[in-house]
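Note that one protein chain is taken out, while the other chains of the complex remain in position.
Should a chain be cited, it is by its letter among A, B, C, D and E, assigned in written order, with residues numbered from 1 in that chain.
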Amino acid sequence: MFHHVKELQFNARVSKPDVRFARLLLEQFGGPNGELKAAMQYFCQAFGCRKAHPDKYDMLMDIATEEFSHLEIVGATIQMLLTGVNGELKNAADESDLNKMLDGSATKENYIHDAMMNPHFFIVSGGTPTLTDSVGNPWNASYIMGMGDLTADLRLDIGAETSAKLVYENLMKFTDDVYVKESLRYLMTREVAHFQMFQAALDSIQPNFPPGILQSDPKFSNKYFNMSKGDDYEGPWNKGKSSELGEDWQFINDPHKHILETNGLLNETAKGTDRTEKTVQKGNRALSSKRKNEVDTSNSFEKGILHWSKYDNSGEEKSMNTKKKKTI
Amino acid sequence: MFHHVKELQFNARVSKPDVRFARLLLEQFGGPNGELKAAMQYFCQAFGCRKAHPDKYDMLMDIATEEFSHLEIVGATIQMLLTGVNGELKNAADESDLNKMLDGSATKENYIHDAMMNPHFFIVSGGTPTLTDSVGNPWNASYIMGMGDLTADLRLDIGAETSAKLVYENLMKFTDDVYVKESLRYLMTREVAHFQMFQAALDSIQPNFPPGILQSDPKFSNKYFNMSKGDDYEGPWNKGKSSELGEDWQFINDPHKHILETNGLLNETAKGTDRTEKTVQKGNRALSSKRKNEVDTSNSFEKGILHWSKYDNSGEEKSMNTKKKKTI
Amino acid sequence: MFHHVKELQFNARVSKPDVRFARLLLEQFGGPNGELKAAMQYFCQAFGCRKAHPDKYDMLMDIATEEFSHLEIVGATIQMLLTGVNGELKNAADESDLNKMLDGSATKENYIHDAMMNPHFFIVSGGTPTLTDSVGNPWNASYIMGMGDLTADLRLDIGAETSAKLVYENLMKFTDDVYVKESLRYLMTREVAHFQMFQAALDSIQPNFPPGILQSDPKFSNKYFNMSKGDDYEGPWNKGKSSELGEDWQFINDPHKHILETNGLLNETAKGTDRTEKTVQKGNRALSSKRKNEVDTSNSFEKGILHWSKYDNSGEEKSMNTKKKKTI
Amino acid sequence: MFHHVKELQFNARVSKPDVRFARLLLEQFGGPNGELKAAMQYFCQAFGCRKAHPDKYDMLMDIATEEFSHLEIVGATIQMLLTGVNGELKNAADESDLNKMLDGSATKENYIHDAMMNPHFFIVSGGTPTLTDSVGNPWNASYIMGMGDLTADLRLDIGAETSAKLVYENLMKFTDDVYVKESLRYLMTREVAHFQMFQAALDSIQPNFPPGILQSDPKFSNKYFNMSKGDDYEGPWNKGKSSELGEDWQFINDPHKHILETNGLLNETAKGTDRTEKTVQKGNRALSSKRKNEVDTSNSFEKGILHWSKYDNSGEEKSMNTKKKKTI
Amino acid sequence: MFHHVKELQFNARVSKPDVRFARLLLEQFGGPNGELKAAMQYFCQAFGCRKAHPDKYDMLMDIATEEFSHLEIVGATIQMLLTGVNGELKNAADESDLNKMLDGSATKENYIHDAMMNPHFFIVSGGTPTLTDSVGNPWNASYIMGMGDLTADLRLDIGAETSAKLVYENLMKFTDDVYVKESLRYLMTREVAHFQMFQAALDSIQPNFPPGILQSDPKFSNKYFNMSKGDDYEGPWNKGKSSELGEDWQFINDPHKHILETNGLLNETAKGTDRTEKTVQKGNRALSSKRKNEVDTSNSFEKGILHWSKYDNSGEEKSMNTKKKKTI
Partner (left out) sequence: MFHHVKELQFNARVSKPDVRFARLLLEQFGGPNGELKAAMQYFCQAFGCRKAHPDKYDMLMDIATEEFSHLEIVGATIQMLLTGVNGELKNAADESDLNKMLDGSATKENYIHDAMMNPHFFIVSGGTPTLTDSVGNPWNASYIMGMGDLTADLRLDIGAETSAKLVYENLMKFTDDVYVKESLRYLMTREVAHFQMFQAALDSIQPNFPPGILQSDPKFSNKYFNMSKGDDYEGPWNKGKSSELGEDWQFINDPHKHILETNGLLNETAKGTDRTEKTVQKGNRALSSKRKNEVDTSNSFEKGILHWSKYDNSGEEKSMNTKKKKTI
């Protein structure tokens, strides 16, 4: 269950209205790298690990809830930046007053220009945040990723924090308002913090490569196909040892010739690797069994009923197996 | 700021896995009438009335937060209904075990059939809820409505509760699981409760018709155009007094003839109403002024800074002008 | 079947081209609160009540057809506001003529600026209306709502008229063209008229609360959960009698404590209401039976065939059971 | 302005409910090749040629209005195929009656299976058509195409009729209901009729190739680049004369070698064509001037006002310059 | 299999950065008429004719691959037009340098203005092309059309080339950069070339009208319904012989009267045509059989396996039944 308190997690402030920056900031309210995306991604992933990985569930819900709280900070900042828009729209009957809008100096032409640049604030939402990105695309759930496997999900979450961090970094170039910048910097920093939380959680699961269960086929895991010819370069991505499996990269300089010679790779052989089909299959079975077991044992029906939560009347402080007591 | 507690607001339970009903239930997780739509609609609207209408803000945030909590109930129920899916996917190496899935009797053919019917649970989300409706359309923010005016927004919210109530009513026909039905009935009932909250809030604002500021043109507010001919009917919508303004409905039986006679309605005159252009303009000015004033006076910058929240170190219990003390 | 006549329902005019306002006006051509949304919503809902509620079908088709006619008015106005754009694009070979565009004073820079602000008019649609909102989101059918139940559908339609009214009200602030304002005011007024038609139709159906068939659970219908803490307010939405059912609001000040005490609400009891589980079930059965009967008796197959329309060669005037004769 | 009459343009009938075919038929109700797409595409294109090409405007509005009428036929058929769904949903209180649904033999399992296959009919729309395609994608306006130039638009319309024809052809394989097939065949045939209308209109505009104003560059208009190697074929598309311009196709067997030799085609020369840069520029200027003139002269403001329609009180029969009197 | 070479197919150049035109040009990078749409449409259609029509497959893959190469040209041009944006964003720490951006004269205000007009380049993509149209709608696959029948698909492809040609024609009006215009003209010309390739391929299939297999019903193929009344016109689309079938157009002046008289067209008769139900059915059977045979015979499984490609170690030059040897 969620609660809400009226105070924002961060004391967001603005020094003057700024319709244009309000629009840019929408990118992190309803954009594909924004706070709602992060909140909903972690919230949705959390369902899957509630039973089998309660520690990761706890972390995902901590961060998801913080992202919801950040969404509120972003929305509140946009709302403050839009100060004056709603009042002016209420002034529906008397147009002569239009000149005096906002800071007193804006002309009607400026006002209309702002409306043209940001029509949804002025003719649809009445000066409140819209759940869109900065050009008006409605937020949609194809922004959310999750595969039901923490070795995949946590990597996707690191990606989410990465792109969100970049957008805040970019946004800071387009406002001079020190109070707004202060909030943006706080939000940017939290993405860096969350990145490290996800990385630590990923590291705590072993093995975590490749993501999922099945190992890769040694015939193809270390081949590099030179599909784009001319101006070719060497690097650790096609020469030397591969980063995770430590196999020797095999560089296929002329892929077309190679597939003709190998009957479309059906006759390909493994080179530069110690892994064999036998070790792969053995590994697959072992990890399959382990992971299936983790999931299955945590989902037992008790007397024909599956519960999500347990309710304990003695109060929050003492309830449940809280393994953490430390405060700050 | 949001908090989360691990207990669901309602003790959701299931008696057996049911992939198919899990898919149907997605409609209220990520569908256009579902819990996220409601939560985000009220949350977004709330920003606009934080300053000028703190009582409505309080109500909107109370209900928005409850809807987030309902979203969690729906997601948890879907997750419980999908018990077994994730474990079986982890069993990636050994296919011979496939027959024993779920309740022990499902054959591989059934399993594949379920996957075909609900591919995203099986090949994408790994047995966790997806933020889509029941046919797989990703949730998107064009589901959300809000105009920055409570006389409009609260009516849109009544609509949201209405359609959500209907979907729960329909869903109940497609499951036999008494525990699931119990949760659905709870959720359905809350839509009825919220409907009445919004109606009460709307009634507390006067005048609230028409929504917004401007009155309608008396020449056109009580005309009924018979645009669909044959099998015509009389009813209180085209005969007698109009429901809100109390004007006499004027029935235009042959609209084409009528527009030819009135130069495309430019020569239309007001009939069956006491309202005149003069009273309309007077009313417009009065309401404009009143509503603009409410908004403007609540958005004052203090020493060149606008804050969203005030922080009071003395704790939640005593903070702020809480006008409500009653508990249950 | 639809017909079209070349005259618009309202004599729409413009006094000069205005690319920027043309773009804003798209909001009501292809936006989520616009004329196509209204037209298609009522048109789609109408199918469901053709047989069981022919009077409501008649009203829905009257209004739907008027909305299509309003869509044409909006499109024609946009087209007139875009005068000059298409001709200039045809002038593809001779760029020296570019300065003389539109009203004779626009420079090439202005022309390009307009194109940058409204690219689709200039590089895609060739100066004709696009079926998008004012920022370019294509119209989509998730804007349309309908539940196959008039006690729900008519409430959703009231919502549609509400938001459309507000958009027209807002749009009027952004044009000085008296002819355009004249059309906008007409269109705005019709939303007010339609609102009242839908309200009257809804009132003519009894009971109409709650929408749909099933009554709410008395244990949960009058609880108010204080989910957002601090700065709490009392109002008729959480104190006194509820608006429709007349039950006493029960204010839950600390929801977390409450759900711990009630085993996740499973042990909740009804308070402040006279309704009981028994009266609810009785009511459900009665209304179920009544409504099912209405639908079923109207959908009878005659000799193994179901027709939609009856065709009567004697002409429109006398055909069918027209209960309405009145003209204006 | 649009009118509606209660009779369908075609006497659509069904012999029994068929939820599954109802779902397939949605493809032509709210799908990308369906009736709404056609109706809206022609309706939107028509705005642009209202003034300069009133004969084409007349044709586009005739066909657009017929497509709206076909949309109604498709929707009515879907509604009839869904007979029983809505009534059963109204039967919300008494589940014991579920067995007797539809044709009397369907079991509850069948009913639930149908719901799983077509969830939106059962849990959202209450047995009425949804404005989606057959898998549930909401109709959207990116289906609509129009460039503000009849030499382009009419070709796009031929494409629209082409794909609609194919869908109806395919649909006929999936129903045995002779009445439904009768309607489908009528609708399919009308696409063939419309195709020919658009082709005739396109032929009546000269020149109409290439579409738009500007001629192509003779250096590149007859080159064929062999970008996909192996298993190459000759045909009239890369050998002999080109279909419209009558130039000799030039086959570039090794495009990479060719671009290296021509400095990225900058040094390319015209071959196999009589057209020259000089004739191209002359042609561009002539057509530019002609087409710009057509548009500009038709868009004159009279006394500072632009009207869309003229209204003539003397009635439809005599009004305007009707050049057509023939009846059938 | 695809290859890539680092050189563009056309030597694209720019003479100065131009953020605004970069945004307009997105229309052909990620817009509905752009290069990706064309490339993916032909690529997807090609799968269906790989076996039965290898010559058309060859042509479709030649053109698809060229369109991918054009997509690269457009993207490279956008990237060059955005020169300076990315560098300036990297300058995240030192804002004092902002004035010196781009061509040395842009002020911070200009920079911010550009960001407001094109937010995604500045705050999301970091100065690289985004796969959207010019207003920011993400490219989506509903732009792609294909029916699995070349008599339909090739017509849809002619439509695709038509609209793409128009967009390039329009774009040329909004840049003064001669190098950019040079590239645009090349790209525009290639649409004209492709148009003729598709037309030639369509002409090589007989019969190709109507598209698909089934002939039209002679009762309805030559009727013209006058659905839009007033200001009616005659033209070859409603008078004389129809363009493809050569039937006499039958003009229905009053469609409502006509459907009442014909029992909703059920009693309609064929007029002005020599085709009869008998000739139609005979033709349907003949074409059905022929086309089914073409498809079926080309899809044979060899020893229980279906291959897509054959691999021949002797090298590309001699492989397969190349019927084309000519070079340029």
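The rule is simple: contacts are C-beta pairs under 8 Å (C-beta built on N, C-alpha and C of every residue); 3 or more make two chains touch, one makes a residue touch a chain.
The model shown is predicted, which means the values in this text are computed figures rather than measured ones.
Colleague: Touch partners of the unshown chain, restricted to the chains that are shown, please.
Modeller: The chain that is not shown is in contact with A, B, D, E.
Colleague: For the chain left out of this view, which of A:14, A:38 or A:259 touches it?
Modeller: Going through A:14, A:38 or A:259 one by one, A:259 is the residue touching the chain not shown.
Colleague: Which of E:113, E:239 or E:291 sits in contact with the chain that's absent?
Modeller: E:291
Colleague: Kindly state which of the options D:8, D:44, D:166 or D:192 is in contact with the chain not pictured.
Modeller: Once the missing chain is taken into account, the touching residue is D:166.
Colleague: For chain B, which residues touch the unseen chain?
Modeller: Residues in contact with the chain left out: 1-7, 88-89, 92, 95, 98, 112, 115-117, 119-120, 122-124, 126, 135-138, 309, 311-316, 319.
Colleague: Touching the hidden chain in the full complex, which residues of chain D are there? Just list them.
Modeller: These residues of chain D touch the chain that is not shown: 20, 23-24, 27, 31, 33, 117, 133-137, 166-167, 169-174, 227-231, 255-257, 259-264.
Colleague: Using the touch rule from the top, list residues of chain A that touch the missing partner.
Modeller: 5, 7-12, 32-33, 54-55, 58-59, 61-66, 69, 137, 140, 142-143, 145, 147, 149, 152, 155-156, 158-159, 162-163, 165-167, 169, 172, 185-186, 188-193, 195-201, 203-204, 210-214, 216-217, 219-239, 242-245, 250-256, 258-260, 263-266, 316, 319-324, 326-328
Here is the rule we go by: only the chains that are shown with their structure count from here on.
Colleague: Between chain A and chain C, two copies of one chain sequence, what rotation angle (nearest 5 degrees) aligns their Cα atoms?
Modeller: Angle of rotation between the two copies: 120 degrees.
Colleague: Compare the two sides of the chain D and chain E interface and say whether they are made mostly of the same residue numbers, over half shared, or of different ones.
Modeller: Because over half of the interface numbers appear in both copies, chain E and chain D meet with the same residues.
Colleague: Taking each chain's centre as the mean position of its Cα atoms, how many Å separate chain A from chain B?
Modeller: 26
Colleague: Just how far, in Å, is the C-alpha centre of chain D from the one of chain A?
Modeller: 39
Colleague: Which whole number of Å gives the spacing of the CA centres of chain C and chain D?
Modeller: Roughly 26 Å separates the two chain centres.
Colleague: Find every residue in chain B that makes contact with two or more other chains and list them.
Modeller: 5, 7-9, 11-12, 33, 61-62, 64-65, 69, 137, 140, 142, 147, 149, 166-167, 169, 172, 212-214, 227-231, 255-256, 259-260, 263-264, 316, 320
Colleague: Using the definition of touching given at the top, classify the network of chains in this structure as line, ring, star, complete or other.
Modeller: Shape of the chain contacts: other, as it matches none of the listed patterns.
Colleague: Provide the full list of chain pairs in touch.
Modeller: Every touching chain pair, ordered by label, is A-B, A-C, A-E, B-C, B-D, C-D, C-E, D-E.
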